[in-house]
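Note that one protein chain of the assembly has been removed; the remaining protein chains are unaltered in position.
Per-chain residue numbering starts at 1, and chain names A, B and C are given in the order in which the chains are listed.
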Amino acid sequence: MRIVNTDDVTAQLSAFMAEREWEQFHTPHTLAKSIAIEAGELMELFQWSDDAPVAEVTGELADVLTYCLLLAAKLEVDPLQIVLDKLQVTGEKYPVELARGRSVRHDQL
Amino acid sequence: MRIVNTDDVTAQLSAFMAEREWEQFHTPHTLAKSIAIEAGELMELFQWSDDAPVAEVTGELADVLTYCLLLAAKLEVDPLQIVLDKLQVTGEKYPVELARGRSVRHDQL
Amino acid sequence: MRIVNTDDVTAQLSAFMAEREWEQFHTPHTLAKSIAIEAGELMELFQWSDDAPVAEVTGELADVLTYCLLLAAKLEVDPLQIVLDKLQVTGEKYPVELARGRSVRHDQL
Partner (left out) sequence: MRIVNTDDVTAQLSAFMAEREWEQFHTPHTLAKSIAIEAGELMELFQWSDDAPVAEVTGELADVLTYCLLLAAKLEVDPLQIVLDKLQVTGEKYPVELARGRSVRHDQL
């Protein structure tokens, strides 16, 4: 069994882009726009309903994730480490006692 | 050196959410909306300029990624595997010979 | 010459939706999602470039505006009056002397 890790996937994405000479189009700005565009397509699956086919949701999520990994690589940050770093910040803004079972913003806790 | 992998991070996210009893708010629909909302905040950093401070971009990217990992977990798919699966599909739609150096949609190749 | 006003257009949109029995799908929530989805399609025209064909931009802008008018009607607010009301609020947050020639947020003025 091969364990896929983010470095492997980023390397494959990078090779894919290099082959097609697409890196020239990739800047933090164009990648941020691309993430937002793909996020819109993901949300379109839920436009009229709270439910959507898993296969389609998976496909659109993959597109968002792809651009996220490309942006992380461009910024030279580890995509998983920054999630953990942010989780710690969020944990401080939303202490368990105050936040439990509530979906309000931290400034309304 | 500890290698962070997606299962670890997903487990930490899951524990964080369980502690705060926030899983009740997380459905594919609300997570898809959340991804789009955070993607909008990421893009806001580039509203008037092609450039943005790396630390701020990193912070917003982390928010998008967090919801992506939560959605992947909810769908019970591997977030890295679906990126690789999609890459193969994209590779077929954009053959190297036709796509090289061009940023057009596949139906215009 | 016929002057088009927002009431006329809203009435035509309303008749169009009634004919197709589509009002049942329109709530503030689904209309807000629809605005964001169409805004993503508008932005897609600028994904890789600062420029886009006017006709295509116009078409996507029309889609965003259509859902904005439907949402205003659903909320029973005048779409132009709320723009003017907000302009006054914005004017107070961004006084001319401080804001002139600067694209920063009001809390950074």
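In this text, contacts are C-beta pairs under 8 Å (C-beta built on N, C-alpha and C of every residue); 3 or more make two chains touch, one makes a residue touch a chain.
It should be emphasised that the depicted structure is a prediction, and the values quoted were computed from it without experimental measurement.
**Student:** Any idea which chains on screen the missing one touches?
**Tutor:** Hidden chain, whole complex, touched shown chains: A, B, C.
**Student:** With the missing chain put back, which residues of subunit B would touch it? List them for me.
**Tutor:** Counting over the whole complex, subunit B touches the hidden chain at residues 25, 30, 33-34, 36-37, 39-41, 43-44, 46-48.
**Student:** Write the list of subunit C residues that the hidden chain touches.
**Tutor:** Where subunit C meets the chain not shown: residues 3-6, 8-9, 12-13, 16, 19-22, 24-25, 27-29, 32-33, 35-36, 39-40, 42-43, 45-46, 50-52, 54, 57-59, 61-66, 68-69, 71-72, 75, 77-87, 90-91, 94, 96, 99-101, 103.
**Student:** Take the complete complex as the reference. Which residues in subunit A touch the chain that isn't displayed?
**Tutor:** 33, 36, 40, 47-49, 103
Rule of thumb we're sticking to: only the chains that are shown with their structure count from here on.
**Student:** What is the size of the turn, to the nearest 5°, that moves the C-alpha atoms of subunit A onto the matching ones in subunit C?
**Tutor:** 180
**Student:** Could you list which residues of subunit B touch at least two other chains?
**Tutor:** Where subunit B meets two or more other chains at a single residue, that happens at 33, 36, 40, 103.
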